[in-house]
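Presented below is the structure to which this report refers.
For this depiction, one protein chain was excluded, whereas all remaining protein chains were kept in their positions.
Labels run A and B following the written order; every chain starts at residue 1.
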Amino acid sequence: MSSLLAAASFDVPTIEYGQLSPMLIIFGVAVLSLLVEAFAPRGSRRPIQLVLVFAGLAAAFAAVVMIRGTQHIAAMGSVAVDGPALFMQGAILVLAFIAALVMAERQVDPLGDAFAPRASALPGSTDEIAFTRLGWLQTEVWPLFLFSVGGMLLFPASADLLTMFVALEVVSLPLYIMAGLARRRRLLSQEAALKYFVLGAFSSAFFLYGTALFYGYAGSVDLSAISDALTANAGSMWLVITATGLVSVGLLFKIGAVPFHQWTPDVYQGSPTPVTGFMAACTKIAAFGALLRIMYVALGGIRWDWRPMMYVIAALTMIVGTLFALTQTDMKRMLAYSSIAQAGFMLVGVIATNQAGLSGTMVYLVAYGIATIGAFAIVTLVRDSTGEASHLSQWAGLGRKAPIVASAFALFLLAFAGIPLTSGFTGKFAVFTAGIAGGATPVVIIGLVASAVAAFFYVRVIVLMFFNEPTSDDGVSVVVPSGFTTLAITISVALTLVIGLVPQLILDLANQAGLFIR
Amino acid sequence: MGEVYLPILVLGILGAAFAVFSVAAPSIIGPRRYNRARLDAYECGIDPTPQPIGGGRFPIKYYLTAMLFIVFDIEIVFLYPFAVAFDQLRLFGLIEMAVFIVTVLAVYAYVWRRGGLEWD
Partner (left out) sequence: MSPFSGALAPAAGEISANVAHGTFTQMWLLIALPLAGAAILLLLGRRTNTWGHWVGVLMSAGSFAIAVSIFLAMRQESGGNRAFTQHLFQWISVGSFQVPFDLRIDQLSMVFVLLITGVGTLIHIYSVGYMSHDHERRRFFGYLNLFVAAMLLLVLADNYLLLYVGWEGVGLASYLLIGFWFYKETAAVAAKKAFVVNRVGDVGLSIAVMLMFVTFGSVTFEGVLGSAPKASQTSLTLIGLALLLAACGKSAQFPLQSWLLDAMEGPTPVSALIHAATMVTAGVYLIARSNAIFNAAPTAQTAVIVIGAITLIMGAIIGCAKDDIKKALAGSTMSQIGYMVLAAGLGPIGYVFAIFHLLTHGFFKATMFLGAGSVMHGMNDQVNMRRFGALRTVMVLTTITFFAGYLAILGIPPFAGFYSKDKIIESAFAHSTLVGLVTLVGAAITAFYMTRLVAMTFLGRARWPDDAHPHESPAMMMVPVSILAVLSAVSGFLLIHDNWIVNWLEPVVGFEEPVLGFNVNILQYGTLALVLVSAALGYVLYARRPVPEVAPVGSFLTQAARADLYGDEVNEAVFMRPGQYLTRLLVWFDNRVVDGAVNGTAALIGGLSGRARRTQNGFARSYALTMLGGAALVIAALVLVRL
């Protein structure tokens, strides 16, 4: 028995704590935040949580800056700490910071904040009414938020499929709960949470099944080992192809690509709006990071096999997202379909499979993320007596009521539309030129046409805000927020302008990030 | 190549056969006496929870207990191999296990403070 153990002796694993520090900081803070929920008295929880969250995000960002330039596969081959991973981690942390500012807002809703006083109460029940009347405010969204951010940091840095799966779940599980926390329209919110959970679990199963098949093929779940096996052409090609399809489905679900997009409008609409902004911006970066890593590192060798499939998905995503957005009458649903269309544009960068495609997609993700959080932050401000006034008709004449807020929203919409001199143009141009250089010209042309059509519904909203008379006495007003949301919108506006006018800064950063480490 | 998978195949067949047998056998050989108690859902011998029209709520305590069990069960799964290879892992193992246990303890503390361990 003892000889058997001796024979099974192994190398002591090593963990590069320094290189993993951004994730360790966030997860550490998340655990602390959980303990605050458990032990701190109710009244003091909010200040402690806010300090923890913002300090934690700032410290993690500082850690990312400190370890910039690292090119190493850490934690025994599980976590790739390389340029693109660090770029995306930095971007997620900055965007999470802005999103957290919007979540921390407590002034726009007269009943408190955006979150339910007790999410487990039956919607419309006497319990719920009682809790609302008591003025209960919960802070449990913060540990959930931090765990999700931690998962997002790990997701694009995962160097093997199992780590990636764990990261996927760590990202998703808190989001499922956060989607159900909305204070207003509880039923819609709970429905969103349940739908997101059921469908998310379904897509995770696809991912896991694909992972298993990859293991069957390559004998490993390491991305580089899969790539090596493909080079050596070992085993059945059908296995790889099926595995590729299944893993792609899992990730395409997360980025909201057609035909795995149907959850997006429902969930975006039902979730508390600050959470929607966070989800739309940060999840997209993390999931695209993971998709790019798999497609570039593990499956780069068989790109001729998966590119036609991606062509179709990208084209469908752009077309369906754009066409459905045209018919929407609800602002949050319109933004949801717009985010689907944007995902299609970003997929062009994935298809390009070249350095420019990688950096272009990353720039696009950042530009889109900032504008998205800003846009959803503004959606929280336009309210009537029942909560957010998200029907498009209620936005008519907003330019008269609140010119500054409407102008900021117009800026974000122009950025979505990719009008030159805004951040969106920088991103679109980067992705589309990479696409043409990568030989995906037909998809790029579809993308250009789709973005031309998309510009129409973005500009339609601008026209609605500035050129239409407000419906008289609809009770819609723009609430003056506290410093939190004001700061979030200001940062978003400033970054959108900077990326549009001086794209150099972000393009350089993305370019220096280089390629994925193998 | 194929014989490697043979045990899996056999296991699968056995599993399927057992499932089919368990469902089929009672209906073939068992007595057919139906009454109210027999048609009720099986819930550990206690009276089934009343279900209001339109779907009611199920006490979450059952799930909570089950989940807590899994948390500590998993802890054992990790602790056992650690104990076996304790000396090879040296300081690294000690640190990692400490981190692991502290994390589980934090969750435990949360459950405890939030009343998750109180039955009523």
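Everything below uses one rule, namely that a residue touches a chain if its C-beta (ideal position, glycine included) is under 8 Å from a C-beta of that chain, and two chains touch if they have at least 3 such contacts.
These numbers were taken from a predicted model, which means no experiment stands behind them.
Visitor: Touch as defined at the start, partner being the missing chain; which of A:185, A:284 or A:383 qualifies?
Guide: Considering all chains, including the one not shown, the answer is A:185.
Visitor: Would you indicate which residue among A:13, A:47, A:69 or A:124 is in contact with the undisplayed chain?
Guide: Residue touching the chain left out of view: A:124.
Visitor: In the complete assembly, which of A:437, A:479, A:498 or A:515 touches the absent chain?
Guide: Of the listed residues, the one touching the omitted chain is A:437.
Visitor: Which of A:15, A:162, A:309 or A:498 sits in contact with the chain that's absent?
Guide: Among A:15, A:162, A:309 or A:498, only A:309 touches the chain that is not shown.
Visitor: Just to verify: which one of A:155, A:263, A:345 or A:516 makes contact with the chain not shown?
Guide: Of the listed residues, the one touching the omitted chain is A:263.
Visitor: By the contact criterion defined above, which parts of chain A meet the unshown chain? Give residue numbers in ascending order.
Guide: 122-124, 185-188, 191-192, 194-195, 198-199, 202-203, 206, 237-238, 241-242, 244-246, 248-249, 252-253, 258-260, 262-263, 265-266, 269-270, 304-306, 308-309, 312-313, 323-324, 326-328, 330, 333, 356, 359, 386, 403, 419-421, 426, 429-430, 432-433, 436-437, 444-445, 448-449, 452-453, 455-456, 459, 463, 467-468, 503-504, 507-508, 511
Convention: only the chains that are shown with their structure count from here on.
Visitor: Under the stated contact criterion, what part of chain A meets chain B in this complex?
Guide: Spelled out, the residues of chain A in touch with chain B are 5, 9-10, 12-15, 31, 34-35, 37-39, 120, 122.
Visitor: Under the touch definition given earlier, write down the residues of chain B that touch chain A in their complex.
Guide: Against chain A, chain B makes touches at 57, 60, 84-85, 88-90, 92-93, 96, 102-103, 106-107, 109-110, 112-114.
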